[in-house]
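Removed from the display is one protein chain of the complex; every other protein chain stays in position.
In order of appearance the chains are A and B, and numbering begins at 1 in each one.
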Amino acid sequence: MYDSGKVILGVAVFLCLASFPAWYNVITSKADYRPDPVIVVSDNQCIESTQYMREYHMQLLKEWRDDAVRNGKTIYTASDNKTYEINLTGTCLKCHSNKTEFCDTCHDFSGVSPNCWDCHNIPKSGK
Amino acid sequence: MEIDRRKFLQITGLTFLALAAKPAFDLLPRPVAANASSASQAEAKRWAMAIDIEACKEGCTDCITACHRIHNVPDIGNRKEEIKWVWKDSFANSFPEQENRLVESTFQGRSVLLLCNHCDNPPCVRVCPTQATWKRDDGIVMMDYHRCIGCRYCMAACPYGSRSFNWKDPRPYINEVDDSYPTRTRGVVEKCDFCEERLARGDIPACVEACKYGALIFGEMKPEMEVYKVISSNFTLRRKAELGTQPQIYYIL
Partner (left out) sequence: MIEYIFKGGKRYWLTIGALALLLMAGAVAYLMQWNTGLAITGMSRDVSWGLYIANFTFFVGVAASAVMLVLPYYLHNEKAFRKIIILGEFLAVAACMVAVTFVLVDLGQPARVFNMFLYPTPNSILFWDMVVLSVYLLLNIIIGWVTLDAENKGVTPPGWTKPLIIISIPWAISIHTVTAFIYGGLAARPFWLTALLAPRFLASAFASGPALLILLALVMRRWGGFDTGEESLDKVAKIVTYGMITTLFFLLLEVFTIFYSQEPEAMKHFTYLLFGLDGYYGLVPWMWLSIILMCVSIVALLNSRWRRNPAVLSAVCIAVLISIWIDKGLGLIIPGFIPSQSGYIFEYVPTFPEIMIVVGVWSLGGLVLALLYKVVLGVRKS
């Protein structure tokens, strides 16, 4: 290999720079930060378990979206056989009406910007 | 080195082939999906609307106001980017093929209520490249605003000008947003959906409910339904019926 010294040095520098966020977080212990979404619920129980909602709410919402818009299904039967109306604003945001303290906390942390709210309204009670 | 490049091309080609094959697999019927749709088809419905041109009061816009309010249809304020679900136009513009002095004199100066015709053979559905618009089993031509890519092919294909495009963010142009119904985002096409959200709750469309003169008759196309009776017992026109779109809005003369 030509210029093996330079190549190896270059690769090493690149790896250091590329892994910068990882070791910077470890050193400064910034990685320990956990977002803490505030839940103000009138009902104590979400439609599924907290753990499930945390991990799969996006898949669930996509399912709801297709069911409501495309499959003409308006009722969701949860795993405990309770039924809920499939409606983002009317069902989800009724409890989670505090978008900034609830949704945005984690979304901002993980750097995602779902475009749900381009169309779906946040109830006027809380913004 | 040279062989690497060739290999690269081969791999690239195979990758594209695989990408192209995936949708083909998706098209294969899946047993689960097939069962689900046949179950909902068990009770085949067909919604339709009759509009009594003479009963429709000149100058009244109650139905338009009601529809646009509950569906958060923006009032853009210029013709270029106008968005409308229902609107009124002159008889001559609505039925250009009826160039007949007699009919024109009878309906001279009358305006006609126009909306999506919810065609049985909708050209907009035929051309949509993403199935963002499709015809439901009950005949409603639906829009999925989540899927629309904004190519506006449906606007070119619709013979009735029933489709509006969001040239910009519509929210600043909505007087008062009704929380219970979503707005649209810029870059998608929108239109009347026969108030499918109200039908799901057992209500009639907002325009029909708002009409004080009984000019709008809505219901299933079944012999015992009023809409069926008025259509079969009166002379009706359908807009550009000669195009074979089978519009399901019937105008009673």
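One rule holds for everything that comes next: a residue touches a chain if its C-beta (ideal position, glycine included) is under 8 Å from a C-beta of that chain, and two chains touch if they have at least 3 such contacts.
Computed from a prediction, not measured in an experiment: that's the story for all the values here.
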{"item": "Touch partners, limited to displayed chains, of the chain removed from view", "value": "B"}
{"item": "Absent-chain contact - pick from B:Met155, B:Ile204 or B:Met225", "value": "B:Met155"}
{"item": "Omitted-chain contact residue, chosen from B:Val86, B:Cys116 or B:Ala132", "value": "B:Ala132"}
{"item": "Residues of chain B (touch criterion as defined above) contacting the omitted chain", "value": "2, 5, 9, 13, 16, 19-20, 23-24, 26-27, 79-83, 89, 92-94, 96, 99, 114, 123, 126-132, 147-153, 155-161, 164-169, 185-189, 243-245"}
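Assume only the chains that are shown with their structure count from here on.
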{"item": "Distance between chain centroids, defined by C-alpha means - chain A, chain B (Å)", "value": "33"}
{"item": "Residue ranges of chain B touching chain A (in the complex, touch as defined)", "value": "36, 40, 134, 136, 142, 144-146, 177-185, 200"}
{"item": "In the complex with chain B, residue positions of chain A that touch it", "value": "65, 69-72, 74, 89-90, 115, 118-121, 123-124"}
